[in-house]
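Below you'll find the structure, written out as structure tokens, and then a few comments.
What you see is the complex with one protein chain gone and the rest in place.
For reference, chains read A and B in written order, and residue numbers begin at 1 within each chain.
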Amino acid sequence: MGKATVIPFGPQHPVLPEPLHLDLVVEDETVIEAIPQIGFIHRGLEKLVETRDFNQFVYVAERICGICAFGHSMGYAETIERLMEVEIPRRSEYLRVIWHEMSRIHSHLLWMGLAADAFGFESLFMHCWRLRERVLDLFEATTGGRVIFSVVKVGGVTRDMTADQLERIKTTLEGIKGEYAQICKAFLNDTSVKNRTVGIGTISEADARAQCMVGPFARASNFDNDIRALGNGAYGDLEDFSPILDTQGDCYARVKVRALEVVQAIDIINELIAKIPAGDVAVEVKGAPAEGAQTSNVLEQPRGECYYYALGNGTKNLERMRMRTPTSQNIAGMTTALAGCDLADVNMIVLTIDPCISCTER
Amino acid sequence: MSYLTKSPWVIHYDASSCNGCDIEVLAALCPGYDVERFGIINTGNPKHADIFLVTGSVNEQNIHVIKEIYDQMIEPKVVVACGVCACSAGIFHDCYNVIGGVDQAIPVDVYAPGCAVRPEAIIDAVVQGLGVLDEKAKALKAQKKGA
Partner (left out) sequence: MSLQVKFLPMTTDKLVQCAEERKADGWRLVQILCVKTDTGINVIYSFMKDDCLENYTIENVQKDTKIPSVSGVFLNAFVFENESHDLFGVNIEGIAIDFGGKFYAVSQSEPMTVISPAQKEAREKAARIAAAKAAKAAKTEDTRKEGE
């Protein structure tokens, strides 16, 4: 029986792309407890509603997080459209979902690369990011930016996609599928990967429900909450959509859920490209949110459900804007998963919740 | 060119960034841009690193962290501020928790603007940083000779 030591983990650590501090209470090599300390990315941007009007705030909302940038701008615009009861053209809804699903593909590939790096498989990390570059090329061709796109505005989107561009998206994603299948084989069938992920950091379905976890983290523990099933926007036009679930609840299950979600996203994009209606891509939004008008909205981002709240005060500046991002919901789940694991598995477990600390802290 | 600049190792830290610039820094290391062919390796240990890539507008909690990393690096060292948030806090300049760019905490040698900074700009900035590193190495050598 060893005595307990506290090992600080982070904020600067090669496996963490973002600063997060954990105080790990360990006995020998087993982690008894993990106490998170965040606050390294808190910029206080929710207060910027006072100085930026509701149209300009889209740009701030995008920059909450570089990985989920499109998701935030889309969620924010949807919330303000709901607040001001603006109906946007169908084509712009389709375009938003196409970009959002491509965002999901790039985010999951990014995560899979980092996960591979976390368990020491560096060439797999390089392969994931190499495939991801092709998706980023698509973003650059259609929006002009690789990470931050700025194509969403309140009332629709700022640019259209031509038939050629849509065709290019389809062919590129088809082209990725073959190589992606090989990468998935490495993640899901390779013995050395399985040794690092099977049975590690298990969270039961009961715990997942009790702690209200969201996103692939929850779906890997058989908790089916996927906001895309609600059918908001163009998601409502999909033939059938069912969330990908797994019953094991360990790191392997989380890798599997995300890997399969990429394939599902490619299918969704193909379906929407085939069905996209012609028409305008934006409506002009006049006036400002009414005083006392409030609304809330949810969106399924790559990391999970994101909640938005907006309150108007009659002027062009909103009174209050709130974005609750998926990682804040999952922090409680992370602390549960870390209790009782080995010290060497800490970075793997922290990474499987797909932490996006800049989203959490805003 | 001194031997240092033939294979500079970098250390990267996210000081209150939105992550966009950080994933572009990592993208520079991956196939596509591949700076590893120039001998650049991403290390986690400040004492192994020559170039410090910082992203993000710095917030109160991060000041002492970047100062610590900077102090632990061994001379000669170069700091590259990647992204407009690191240069001047960008869109967040009037946020209550932001001090306004990395140069408010540590001295910066090269500024690479952009939101998010493109990998080409990062590579360009690192190459310029190599020039600064070379000068610092020469100055250090002259100082040692003179002493």
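Quick note on the criterion: contacts are C-beta pairs under 8 Å (C-beta built on N, C-alpha and C of every residue); 3 or more make two chains touch, one makes a residue touch a chain.
These numbers were taken from a predicted model, which means no experiment stands behind them.
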{"item": "Which of A:D237, A:E319 or A:D342 contacts the chain that the document leaves out", "value": "A:E319"}
{"item": "Absent-chain contact - pick from A:I38, A:M112 or A:L338", "value": "A:I38"}
{"item": "Contact with the hidden chain (one of A:N232, A:Q248 or A:Q264)", "value": "A:N232"}
{"item": "Sites on subunit A contacted by the missing partner chain, in the whole complex", "value": "35, 37-39, 42, 44, 46-47, 50-51, 82, 209-213, 225, 230-232, 236, 294-298, 305, 307, 309, 311, 315, 319-320, 322, 324, 328-333, 335, 360-361"}
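As a convention for this text, only the chains that are shown with their structure count from here on.
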{"item": "Residues of subunit A touching subunit B in the complex", "value": "11-14, 17-19, 39-45, 47-48, 51, 59-60, 63-67, 69, 110, 113, 125-127, 129-130, 133, 136, 145-148, 356, 358"}
{"item": "Interface residues, subunit B side, partner subunit A - complex", "value": "13-24, 26-27, 30-32, 42-44, 56-57, 59, 61-62, 65, 69, 90-92, 94-98, 115-116, 118"}
